[in-house]
Structures are given as C-alpha cells and as structure tokens.
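All remarks here apply to the structure that follows.
Heads up, this is only part of the complex; the chains shown haven't been moved.
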Amino acid sequence: MTQSRHAALKLTVRVSPFHRLIRLELVRVKGGRVEMRLPWREEFRRADRSDWYHGGVLSALIDIAGDYAIASRLGRWVPTIDLRVDYLRPAKRGDLTAVARAVKLGRTVGVADVELRDAKGALVAVGRAAYSTSSRPTPDGAP
Amino acid sequence: MTQSRHAALKLTVRVSPFHRLIRLELVRVKGGRVEMRLPWREEFRRADRSDWYHGGVLSALIDIAGDYAIASRLGRWVPTIDLRVDYLRPAKRGDLTAVARAVKLGRTVGVADVELRDAKGALVAVGRAAYSTSSRPTPDGAP
C-alpha cells in the first residue's frame, strides 16, 4: 500500500456525490485494512422521535468500506456482486466507524468482511460482500 | 389492508429523516405488496463522471421496502435481522421502483423479497431480508 494509492482512494471519497451526500470520511488504509468514519447527522435517524440510525445508512457504509478494502489491494474499483448485512444491535446517535479487510482476493471474485462500531466501540453490525475482480474497469474510472 | 393503515405507513415515509434525506416515496400498498419509488437525484451517483447509482442507495431502498412489506401485514414496525442484496446490472440515472412482498410471516421471523427496477423496467437488483416479528415495538414507535 503506497501513500499515493491511499491518496487516490481518499480523493475518490470526495468525488463521489453519494459519499458527499452522507459526508463519509476515509480514516486510514494500511496493510489491506480500511477504516472509515461516518459523522453523526440528524438526517440519519430512522424517525423524528428516534435516536437510532436508519439501517439503510449502515448497509451503505458496509458496502462502501468492503469495496475500498478490495480496491486498496487491487488498485482499482470493483463492482459489488452481492452484499449481506447482519444488524446486531441498534446504532444510536454518534459517529460510526467501519473497519474492512479482504478475506479473499481471487482472479474472479473478492470477498470482504466489515465490522461496524458505534461511538462507544460496540459492534452494531457486521457485513460481508462479494466483488467482481475480473470485471472491466468502469468506463468512468469510478467506484 | 385498510386505507387507514396505508395512510399511517405513508405518513411514516415522511416523518423519517433518512427517508426525507433520500426523498423516498411510497407509491402503493395493496394485498401485502408494497411499491416504492426513489426519484433520481444527482447526489445518488457513484462518481462525478458517472451516470450510475451508488450501490448504497439501492441496498437502503431494498431494506426499507422489505420492512414495509412486513409492517403492512403486521400493522407495526419490525427491526431488520439481516439483509442480502444481489446487484444484477448497473442502475443508471432515472427513477427506481422497488416492489416488496412477504415470503414468510412467522411468530418470530418474517422474510421479505424485493425487486428493484430502473426507469425502463429492467431488474437491477434483488434483495431478501429477515425481520424480527417477536421484538417489542421500538420505544419511539418508529420504524
């Protein structure tokens, strides 16, 4: 993992309109381990009277972090084949941290594991996703 | 499915801050079939130079539609146990339509199937999710 590749990935966090919509931050990429942070926003609540994250925010974060874990090893973006998320406990207000790593980096398929923790470090969700590593790069050179 | 229950669910689409963030619309609830629409927005693109939806938008939409399919049958909100999404082809700019229905409505677990189509009617993703039907209602009475 070179510094320049980290920089390239960090850049992409910023240039993705969806990442900007949710204000996602890339914290660290090191040795195949990717750490991301999602700062809390009131817009992420599942209901007006709720203090809990909407599950859709968590699944999006898991998909993205897993993709970065594979991409950081391959040096290019890969499309998601499928995504699986297990919600372990309600995620309450506060920043979320996702840590992802590649479980497999094959010729045709990559698999990533992701752990999602709340601001107190409690595990709120785990995810696993498969990515297509044999696909042609996207025409727009984007994730 | 009474009209009043539909109204109650429609109301909740509006009162969820996350649903408002992505501007989700509930189109129809009939006989256990739930149809939702997500109008296209530039913020949903996966990259500035891309015309494709970010996968995180699709997985969130699938989770929500499945939840509504179970909730419309039970008359109350249920927490998601786990979510699985298969991305079948890139979803390009244009409105998305999700159609969800319950496959199982058990004493402890409900399972929903969701189909996601692009503006031309092409199937872009399928999802399946398990929901906890024996959980106590959320303290805030919200999804």
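The chains carry the letters A and B, assigned in the order they are written, with residues numbered from 1 in each.
Assume contacts are C-beta pairs under 8 Å (C-beta built on N, C-alpha and C of every residue); 3 or more make two chains touch, one makes a residue touch a chain.
Since the model is a prediction, treat every value here as computed from it, not as a measurement.
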| item | value |
| --- | --- |
| Per this structure file, total copies of the shared sequence (2 shown) | 4 |
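Here is the rule we use: only the chains that are shown with their structure count from here on.
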| item | value |
| --- | --- |
| Whole-Å separation of chain centres (CA-atom averages), chain A against chain B | 21 |
| Touch list for chain B against partner chain A, complex | 12, 15-22, 42-52, 54-57, 59-61, 63-64, 79-87, 90, 138, 140-143 |
